[in-house]
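We show some of the complex, not the whole, and keep each chain where it was.
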Amino acid sequence: MDTGTTAWLLTSSALVLFMTPGLAFFYGGLVRGKNVVNTIMLSFMAMAVVGVAWIVWGYSLAFGGANEFIGNFDFIGFRDVDANAGPDAGYSSMIVAIFQMMFAIITPALITGAVAERFKFKTYLVFLLIWMTVVYAPIAHWVWGDGGWIGGIGASDFAGGTVVHINAAMAAVAAAILVGKRRGIPNGIEAHNVPYVVLGAGILWFGWFGFNAGSALAADGVAVNAFLVTNTAAAMGALTWVLLSYLTTGKASAVGAASGAVAGLVAITPAAGDVGAMGSLGVGLGAGILTWLVVKYRHKLMFDDALDVFAIHGIGGIWGALATAIFAVGGIGVIDGEFGLLWANFRAVAATIGYSFVMTFVILKVLDYVPGLGLRVEETEEDGGLDIAEHGERGYVGDGAD
Amino acid sequence: MIKIEAIVRPERVNLVIAALEDAGCTGYHLFNITGAGQQRGVEVFTGRGAGTVVRTALPKTLISTVIPDDMKDSVIEAIVGAARSAGDGAIGDGKIFISKMDEVVRVRTGESGDIAL
């Protein structure tokens, strides 16, 4: 097994794991101070819960066997997942299983933005287990599993635009609808800690190099190109948001810059293996404009997707999937007159949207009726903040009584 | 002139302010405080998060507004209306303190008296 490739995949796995605390800060900064601990915990617990469940059954369900729709139980408990590989192999199956685990961790963490400031924590822990099993594992199998049907139709999702972002976004919509709007904030809220948002965005940008360039599963030219376009799309997304912010209000929102960067990163995720430097500018620009528009007008939507998971990860992800097909180099893109990839990616997107939304809706409906669970905290808990109510902690303790 | 100091739940502040404005208040200011009354605290974690302790004092917001004498009753009513929890109210809904304010001066113009409020 190649030491250079292994070194890069170990590094990439660490980088992707680090994205989840990054997300915790990104989301944590966006909410009100009375919910910062809860918001951070929603991400952090994905590391704990999925980190365990993935090795016990998640990986096997997603990557076991050769089947169109779902894996099998061959790798239960990481049985037969080999840390080593022969001298000719670039990498062992275990390092890929680890790398994939990090994706399975961050995906449900992304969803939590939609239900921030009101979701019941206990229910969330249960939801994590079920959702990873019933929604994430199958879709991962469709796209990347041996024989998975989306892989089979020739769709191209390099690093998880459908599996991670669109999937999380549609689950977010279902969750936002079922959990209902937050109380008493007709005009939206200001981010309570802008530096945290930028810190989170910085960590995400940093970690995303592992996410995308690691998805090459090699330290080769594909990885190098993926690294480049990841950075470019992020830069272009941030720039687009700032310029739009400036043009419309005369001020440049830092939260907007961070959001634009993330939007660019989301959109380049499926495309990172197929587009070149100039294409990635197109991907980032489109992502910036589209997500900005949706964020701006999303209050017209009927649901309270608190931290705009749908706009950023849904619209950004859908755009990315289509943009992959538009800007792909090597004679397979729309620019080169080919529409096959576009159609394949369109089907992949549509299937992911449908499955994720419906299944998440069903899971949450059921959890809502389970005695002792339920989706939403009490009104007084919401008013007083989830930090005290659910975690017995205040984010910041600063008064003289301490 | 009188000064009204209303201690309310933080989550009620926007409602109370709106009510104050409806009642004709021209200005106010807010303090973040920590306080205890009959509502005696919540359980919080200490140390590394395995032990807990009861914190007596809770975060509250103090809204201070200086008004002409004659607005007193309507302002108090407005605050109570906006700050009281649904139903019969709940412990911790807050308190309103009223005291005399002798004078006010507007820095910009040097005006004083009710006109400066």
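Labels for the chains are A and B, by order of writing; each one numbers its residues from 1.
In the analysis below, a contact is a pair of C-beta atoms (placed from the backbone, for glycine too) under 8 Å apart; a residue touches a chain by one contact, two chains touch by 3 or more.
A quick note: this is a predicted structure, and the numbers were derived from the prediction, not measured.
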{"item": "Stoichiometric formula of the complex, labels as displayed", "value": "A x3, B x3"}
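Keep in mind that, in the parts below, only the chains that are shown with their structure count from here on.
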{"item": "Touch list for chain B against partner chain A, complex", "value": "9-12, 14-15, 33-34, 42-45, 49, 52, 55-57, 59, 85, 90"}
{"item": "Residue numbers on chain A that touch chain B, as the complex places them", "value": "34, 184, 380, 383-385, 388, 391-394, 399-401"}
